[in-house]
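Here the structure comes first, spelled out in structure tokens, and everything after it is commentary.
What you see is the complex with one protein chain gone and the rest in place.
By letter and in written order, the chains are A and B; residue numbering begins at 1 in each of them.
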Amino acid sequence: MAEHVLELKHITMQFGGVVAVDDLSMHIDQGEIVALIGPNGAGKTTAFNCVTGVYTPTSGQVLYHGRLIVSNRPEGRMKTLYAGSQKDHPAEVVVNTPDRITKLGLARTFQNIRLFKTQTVFENVLIATHLHRTSNLLTATLRLNWREEREMREEVLNLLEVVGLKDARDELATSLPYGKQRRLEIARALATRPKLLLLDEPAAGMNPQETDSLALFIKQIKDRFALTVFLIEHHMDLVMDISDRIYVIDFGRLIAHGAPHEVQDDPDVINAYLGVDEE
Amino acid sequence: MSDFIRANLPYLLAGISVGGQYALIAIGYTMVYGILRLINFAHGDIFTVAAFVMVYMNATMPLYISLPLTAAVTVALGFAVERVAYKPLRTAPRMSIMISAIGVSYLLQNLMWYITGGLAKQYPTIPWISSSVTIYTATTKMVTLVTPVLTLLLVILLVQLINHTKIGMAMRAVSKDFETSKLMGIRINQVISVTFIIGSFLAAVGSMLYFSNYTAVTPVSGAMPGLKAFVAAVFGGIGSIPGAVIGAFIIGICENIIKALGLTTFSDAFTFALLIIILIFKPSGLFGEAIYEKV
Partner (left out) sequence: MKKTRITLIVLFTLCALALIIFSLSVKDSLPGLLDRMDAEQTATQDDKMLKARDRVLESIREGDRSKILRNLERYTSGWADRLDLNGEIGLELFFFRNGPSLTALGLFLLAAAVAMALSVLDRKGRFRKAAPPLMLIAAVYTGVYILENVVGSDSMLMTVLEKGAIFALIAVSMNLLNGFTGLFSLGQAGFMLIGAYTYAIFTIETGTRPQVYQYYAGGLVQFTLPALVSIGLAGLAAAFFAFLIGLPVLRLKSDYLAIATLGFAEIIRAVFQYDGLGPITNGSNLLRKFATYDTVLFPFVIAGVCIALIALIINSTYGRSFKAIRDDEIAAEAMGINLFRHKQMAFVISSFFAGIGGALLAMYQTTVQAAAFTSAMTYEILLIVVIGGMGSVTGSVIASFLFVAASEWWLRFLDNEQMIGSFQVPLLRSGFRMVVFSVVIMAVVLFYRKGIMGDRELSIKRLTSRLSLRKGGLKNG
């Protein structure tokens, strides 16, 4: 069996007394599109943030291509406060900051778009090429890196062409319409040359037409850049359309997973979305 | 043993007294930060202005009028500064408000220099609290004993106000979540004004107590105590009132212990060294809370 691209092992994230993610285990394989869905406040984005290094989980491990990138166990105050269901905690502590995780090849977008507001479309993407620089402060200041700089700019132009924003390259990022801002965020993530792309609600706030073209777009870039995609989404149409597998969480806990049609008919999932009849 | 006490008691008393005075200023810093997330750089200057108001008031009117009037003028100044310099910037980036605070500080300093001509002014002696007392062989001014008592009294009153009145509840709500409390119908501007009024009033009281120990005031004599009170607020965990009070007493006492050891030059530097140390080991201060940022 080939190793998974990304594997979450017993991830628990607790804020004070609130358990946002409880004992979540899942995996994503090469070339898949995997979706994590769940009702509002189910802990999807928190799980995402544990993978990308924004939060350190209270307990559990994340592996990327078999390599441990995050690992933690309850310590200090959390030892007594811990309320998650997982009982045996990993022994190792591995903490990575988001920038290091991005360097490993995981790039993400944000639920509430976070573009660099004062920069143009072109500059927004150009900034994301910074992590591949070979120049240092001195060579960059004295422009001894001009060849690399030129390559970066060409790469960015290519990317903008792929996402269809080449004409808007000199516009201010925030002056773009909403749908294009989403695309720009994806282009920016692609500029870090990821192997695994993490999309946090890419269709949020989009109309049906935009959502359709987004689905196509995700499939396109997945093939073109040989990506594996992990996304969080509310839009069922989109999720059912493009996902190979789906994980469903509710109140931080995994309640179902499988192929789209399997999940669709799962009674637990229906209950979670529509509410359980008390009688 | 008794020699040791005899030698060190004056320093300890002075430390507690200065600590109380710092505490009164520090509360102003910490409350404003708690609500507006603004480091009010002008607060130390308001403290100094209070001293000059007292000097000029006392020259023309009896003490029982000049004392309350000084407090009233200082409160009015604090209120006006907030309305003129901070309120228009409520939707601006946070850095803009801090810059505005620095601008106000610069303006107040220059204004004081202009009015006084840069000369030291004699601070009036306030009867009774300026008189000498002797406690266990240590001779000191009455103000040394009055300060901690008055400080604690005011702090208790303030805590009661915050915990048991409607405006206090509003203040707590605003400091927890500015946006949501606005949506809940709390009148933000009123809460902020009250905060500045309380802060300025305490600064005025602190100023009267602080300068009773000195014969003269200059436009810069409030800068150092202002800065130290600020450090005290950070030390205690900025945003926390008990933190500010305890931080202020610790700094006041430590400073005087250092003076007792004969290292007077370093008593100022020590305060800031303490600041750097607390920032390294417990950045949120003694009583501050760490905040998660939502992504």
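As a convention for this text, a contact is a pair of C-beta atoms (placed from the backbone, for glycine too) under 8 Å apart; a residue touches a chain by one contact, two chains touch by 3 or more.
Model, not experiment: these values are computed from the prediction.
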item: Chains on display which the left-out chain touches in the complete complex; value: A, B
item: Option from A:L126, A:L176 or A:A203 whose C-beta touches the chain left out; value: A:L126
item: Per the touch definition above, residue among B:L107, B:M142, B:I167 or B:I197 touching the missing chain; value: B:L107
item: Which residue of B:P62, B:G117 or B:G185 touches the chain not shown here; value: B:G117
item: Missing-chain contacts mapped onto chain B; value: 37, 39, 84-85, 88-89, 92, 95-96, 98-100, 102-107, 109-111, 113-115, 117-118, 223, 227, 230-231, 234, 265-266, 268-269, 271-273, 275-276, 279-280, 283, 293, 295
item: Interface with the undisplayed chain - residues on chain A; value: 52, 54, 97-100, 102-103, 107-108, 110, 114-119, 123, 126-131, 133, 135, 137, 140-143, 145, 149, 152, 188-189, 191-192
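The definition used in the following text is that only the chains that are shown with their structure count from here on.
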item: Averaged-CA centre spacing for the pair chain B and chain A, given as whole angstrom; value: 47
